[in-house]
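First, the structure itself, so that you have it in front of you.
In this view, the complex is presented without one of its protein chains, the others remaining in place.
Presenting subunit A:
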Amino acid sequence: MNENLFASFAAPSMMGLPIVVLIVMFPSILFPTPNRLINNRLISIQQWLIQLTSKQMLAIHNQKGRTWALMLMSLILFIGSTNLLGLLPHSFTPTTQLSMNLGMAIPLWAGTVITGFRYKTKASLAHFLPQGTPLPLIPMLVVIETISLFIQPMALAVRLTANITAGHLLIHLIGGATLALINISATTAFITFIILILLTILEFAVALIQAYVFTLLVSLYLHDNT
């Protein structure tokens, strides 16, 4: 049982070919490009959702921060669609791989920090020392603030990986438990099944929320630095 539990998180390869690339590119097929003024239903729904999300997300940014609009919107679309597709049976979720989440988090965070240092050097350095600290505490506080700055990309990546992986693992475990309990006691199996349904609803929410949190935090780091 142990090997089976984690086998679904291994990078998929068919006959030695890494088809993980195909699986990562698959969500892009589900978002067609709008060609006309009035599009078909799928594109209209997606346009409405993107408008809703972008208005909400870009409200706090100034002119400079709004140049990141395309980046933030494609980020939330990618993470959201990848997480939701991972809830289908037997599918592979790329966001369970720490390597991919680090690859998303580190460049985006570094971009915000470097932007801050280029255009508002004094203000960016001032973030390392909160206002009104007593004089003896200053060296220790600078060290603490530096550590908390460098932990931001790690936290972004590990948060996403851990949440999605934990959710998938729980679904596997509780589903297996339900199947094993059917022969032993039908009532317990039924209760476990109800738990499974609730968990699946939670996972749908988590898929979307994690995408939102990731993007929101990146935009927050951006807001600090523009």
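The criterion applied here is as follows: contacts are C-beta pairs under 8 Å (C-beta built on N, C-alpha and C of every residue); 3 or more make two chains touch, one makes a residue touch a chain; residues count from 1.
Basically, contacts and distances are computed from a predicted model.
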item: Omitted chain, identified by the protein name its UniProt record gives, among "BING4 C-terminal domain-containing protein", "Hemoglobin subunit alpha-2-like", "Dehydrogenase E1 component domain-containing protein" or "ATP synthase F(0) complex subunit f, mitochondrial"; value: "ATP synthase F(0) complex subunit f, mitochondrial"
item: Option touching the unshown chain, where A:18, A:32, A:107 or A:130 are the choices; value: A:32
item: Candidates A:37, A:59, A:88 or A:135 - the one touching the absent chain; value: A:88
item: Subunit A residues that touch the omitted chain in the full complex; value: 4, 7-8, 12, 14, 19, 26, 29-30, 32, 35, 40-42, 85, 88-92
